[in-house]
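Here the complex is missing one protein chain, while the rest keep their positions.
Chain nomenclature is as follows: A and B, assigned in order of appearance, with residue numbering initiated at 1 for each chain independently.
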Amino acid sequence: MTKLFPVSINVNGQVYERQVEARLLLSDFLRHELGLMGTHVGCEHGICGACTVLFDGEAVRSCLIFSVQASGHEIRTVESLGTPENLHPLQEAFSEKHALQCGFCTPGFLMTLVPFLEQNPHPTDDEVREAIDGNICRCTGYEKIIEAAQEASKKMSSR
Amino acid sequence: MTGKYFGQPIKRLEDKHLLSGRAKFIDDIEIPGMLHAAFLRSDYAHAIIKKIDVSEARKHPGVVAVYTAEDFGDYWKPGPLQVPPPTAIKGSQFNARTLVPIAKGKVRFSGEPVAIVIAESRYIAEDALEDIIFDAEPLPAVIDLEKAWEDTSVKVHDDLPSNLAALVKQEAGNYEEAKKQADVVVSRKLYADRVAGAAMENRGFVVNWDERNQEMVVWATTQAPLPLRIAIAGKMNLIENQVRVITPFIGGGFGPKIMTSQADDVLLPWISMKLNKPIKWLEDRRENFLATTSERDQVHYCEIALKKDGTILGFKDVFYHNTGAYDPYGMTVPLNTQTHTVSNYRIPNFYTEIRMVFTNEMVVTPVRGAGRPEGVFVMERMMDAAAKELKMDPAEIRMKNLLKPEEFPLKTGIIGQDFVEGVLDSGDYKGNLVKLLEMVEYEKFRKEIQPQARKEGKHLGIGVVAFTEGTAVGPYEGARVTIGNNGKVSVATGISTQGQGHFTVFAQIVAEQLNVKVEDVKVITGDTNHFHWGAGTFASRGATIAGTAIHNASVLVRQKIFATASKFLGVPEDQVELCEGSVCVKGKPEISISLGELAGKANPMRGAVEADVKPGLEATAYFAPPHGATGSGACAIIVDVDPETLKIKIDRLVLVHDCGTVINPLLLEGQIQGAISMGIGNAFYEKIVYDENGQLLTASFMDYLMPQATDMPNKMEIGHLHTSSPLNPLGMKGVGEAGAIPTPPAFVQAVEDALIEYNLDIADSNLNPSMIFEYMHRSKK
Partner (left out) sequence: MIIEGEHTFKGPREVVYDMFNDPNALATAVPGMQKLVKVDDTHYEGAINLRIGPINASFAGVLSLSDENPPESCTLNIDGKGMAGFAKGVGKVHFTDLGDNSTLLKYAGDVNIGGTLASVGQRMIDSVAKSMIKSGLEKLEKTLEERWQQK
């Protein structure tokens, strides 16, 4: 039988203890072990950024990390931002600016932009552009995502 | 036309779920007891299968079953012809060789499935693939289109005399005669390279045969749920309503997700029924590149005949079109190329010939643009070549030849993908270009900005092109609009949605007619149990064709509301009006009945109803246009090229567009911007490359480069013109592909202009730095 390893991962504030195979990707752990389907997998080779989550506060690609590596760490996924009834200001801005179409890439963009806007609350357009350069969106052409990030920065600083 | 809701920039209703990670996509579907599938795919592009030994894989712990073509017995059959060729084109030849679900005897492209493993988890299924011994004897691969056309070529299908998949000749006027009258004739060989749809979500398929209910439920990432249902029912020998196809949220379509009758949707229903188990298959990114269809790949031999003053007399285009190893999608793509080559300009004489060839590559079916970008690229490139020859300004030669509004409707004499002669219904093509030149400040650029930049040693160049987009094609779509007892409205239609915003735009159409809040309209797309007639989402026809059907159904419901309300309120029909969410008597808003209550009254549970009255506040309607509506536009790109590094920065990108009536300007802009980014990708980053042995060299995002945020211009400047289409009551034309069509020719023209001292003559639609270097190098010599 395949060897299982115990992991204990704090996801969105809750600690989960599981026995997993060494090769289980963090993205698969979140999606299929925990049922947190908001994290999407677009390439599984670290390029598209759809699977971005926060790892101890930093944006990382969950398809490039094994769940055993996340043991003892804090993970935040898109589910931790806002609910449909009560969206996070960044999520609201995405909707207002029409920064999503199919929405598949969106959780990755959100999780990239959340720590970015925390560190850089008043970015220039070019800074936002740089920040999201590792995330691919096939639908929007990025312009409205940049607008949304700017809108969110306004919303967040006026709160 | 703008109303209270129609034409307004309304935020999307679907966003909240998508943004909070609560929307259900295909991989989010989990069913207890579900098994997982993985395909073993051939590494060879062309080979005779000698042996596939799956005995070890079958023993692998956690593996439930392993199948090869032989195991499917009589069920194994080449798939249906998804799009038949038009019979209206006289003298055309077409050899149908439809996709086989899993290779038998011979492999015809690298990535073709040869075995399938069903296991308890995806990880196990993939592990077990390694236990399969696949032994095949490689054959030379057919890759080069022109060589493939030769009778001496190796054949992809041994039972055919050659690799000819189709030969179509169409002529309007008489090109050879026109050529005799010409002052100049310019000819070129041009290439349109292959690109992928590359939706961020790969394809997926989940099927559950419910033995007790004798029903098969399928979740699929398809753009065409109803055709998929027909296909599955047909294969499984079920009646259509025993198969329910549901499309969850789909992470982008762009064309390739319209293909049915591939390994997944043919084999998995059979296996699910056999094992009596739910099964999930999810493609990975490499499979998506290898075994999901992609498009473009044409070689054109063009000739344009003109008078000295730049007036076009005729155009000739003989082109090779790669259909891949099979041609299940008929001739849609090259026919679109034919119809779009000459759709902008007045071209009295046009000869066009399709030479569609089989190759040992993945099947070609539409990708956003679907043959249109190739046609427009070819025409625009030839306009550039003619302008050079005649020493005319590229904008001027275009202005001279663009069709005028009074010329519409204009019959083109060329039969298109919708099987009827092309008719350009409406538009102001010159107006598009005039507006574009204003927006981009063309004069100023030529006279001041560019010369100044040159002085400073900067290489700025501009490209200006015009284009059309054939949209809103038939055959038809339908919809049912129902008012619920709670006063909310539901709309069901047969198409599916991949991010276009149908949940919102359809709600706007209904809300406008029924005077209800947009958020009170629930739109259901892509569930065959809710609506079971329709063709699907493609060719920019969702909002236009299904949207019109929804409009028509809403108008009927509105009439019914008036008729029913007049009875209950005891006043004549012309005395009632819709107040938000209710019906009231004109001038006496205090006398009213809510829509929900009225819906209850329209559906009495006891007593008698009049014989011809249908229950409920509900109506179903259809819409079938006589032919497609043509959107149009013009596009300018200004690039800044560094001749040393060949890094190219897009300084400005301006696109003027006319898609008739607009339902939601915010979403319209989104569609255009997204397509522009795809066009930019196609022009300078993306390219599917097969080597001479048929090996796909670009099967990851490391090799297939997608445009990223920093590759885009700072702002996409979009201008709008609105000429209504006479083909539907709302005057709409589609827009989904517009941005992707003009970008490559505008980009190429701009690069040539920026490097004017090198006198480049670029023939490719997809450039990259090393290709431009090559061109510069060659022209220096």
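Going forward, contacts are C-beta pairs under 8 Å (C-beta built on N, C-alpha and C of every residue); 3 or more make two chains touch, one makes a residue touch a chain.
Here the structure is a predicted model, which means the values were calculated and not measured.
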Visible chains that the absent chain touches, using the contact criterion stated earlier: B
Residue, one of B:696, B:721 or B:760, that touches the chain absent here: B:696
Residue of B:286, B:446, B:522 or B:720 in touch with the missing chain, whole complex considered: B:286
Residue in contact with the excluded chain [from A:18, A:32, A:45 or A:155]: A:45
Residues belonging to subunit B that touch the chain removed from view: 43-45, 110, 129-130, 138, 286, 289-290, 691, 693, 695-700, 702-703
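Quick note on the criterion: only the chains that are shown with their structure count from here on.
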Inter-chain centre distance, subunit A versus subunit B - centres from mean C-alpha coordinates, in Å: 29
In the complex, subunit B residues that touch subunit A: 11-12, 14-25, 27-28, 30, 123, 198-202, 249-252, 254, 284-285, 498-501, 666-667, 669-670, 673-678, 700-702, 706, 708-710, 712, 714-716, 739
Touch list for subunit A against partner subunit B, complex: 21, 23-24, 31-32, 35-45, 47-48, 50, 77-79, 81-85, 87, 91, 94-96, 98, 100-107, 110, 125, 128-130, 132-146
